[in-house]
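To start, the structure under review is shown below, and the notes come after it.
Of the protein chains in this complex, one is absent; all others appear in place.
Here is chain A:
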Amino acid sequence: MPDHRSYQDPFYGWTVPKAISLCVQTLKECSSLPFKAIQELISMSEDQILNEKSSSSSSLEVLMKFSKDYSISIEQLIIIFNGFVQVLRLALKPPAAFLKPDIFKDDLRDLKFSEQIIEAFHNILFGTKHDQLYHVIQDRDRPCLPLLKSFDWNLDVTLTTASLLRCIEPLLFFQFRTNDNRVLTFEVPIKRFNELRYNTALLLKEMEEIDSKQTLKLLET
């Protein structure tokens, strides 16, 4: 069985990222930090990825508390925490099928993390939140055009207008709410509605056919 190092690059890239090497070095310097605290930092880094916006202030509080309790400077704690978050982000970057558990652990050993830490990382990456982590990294952390949050419609029949005594025309109204909080209310002429429907069906068919296109087969993971 050839060593995975001969056919697969380590998950962190060709060279050890500065953030991670600093983290390992600082961990060595802070020997007074008990594993319990390290464990907590590692699960905080998982939170950091999952709940980007809400966790920053609470993590800072925890770091300040550790700094006081174990008389370690806050900068060193931040370096360690940042390193842990980087490890997770880089581990989530390659497709899930590529990074098997033992390859992951070997790579972490090459980085000179202690066995306890390696076990903790392994449990997080392959634990219960595995799917959620991958989903967040893939779908949330990318540039994104506005999404349609809600789409309401109104179909009325115009019976009579100021210009026509007997009319009987359908009147279609849409209201789009996008996730950048715009509300758009507009009338849709029936001709445009038919175009929209036809084009949407066409798009769906094209999307289905993507899987069968030769060039994109290269992206099978």
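Here is the rule we go by: contacts are C-beta pairs under 8 Å (C-beta built on N, C-alpha and C of every residue); 3 or more make two chains touch, one makes a residue touch a chain; residues count from 1.
The working rule: contacts and distances are computed from a predicted model.
*Asks:* Leaving aside the chains you can see, what is the UniProt protein name of the one that's missing? Options: "AP complex subunit beta", "COMM domain-containing protein", "GINS subunit domain-containing protein" or "Tctex1 domain-containing protein 2".
*Replies:* "COMM domain-containing protein"
*Asks:* Touching the missing chain, which residues of chain A?
*Replies:* 89, 92-95, 137-138, 141-142, 144-148, 151, 153, 155, 157-158, 161, 163-167, 169-170, 172-174, 176, 178, 182, 184-190, 192-193, 195-197, 199-201, 203-204, 206-207, 210, 216, 219-221
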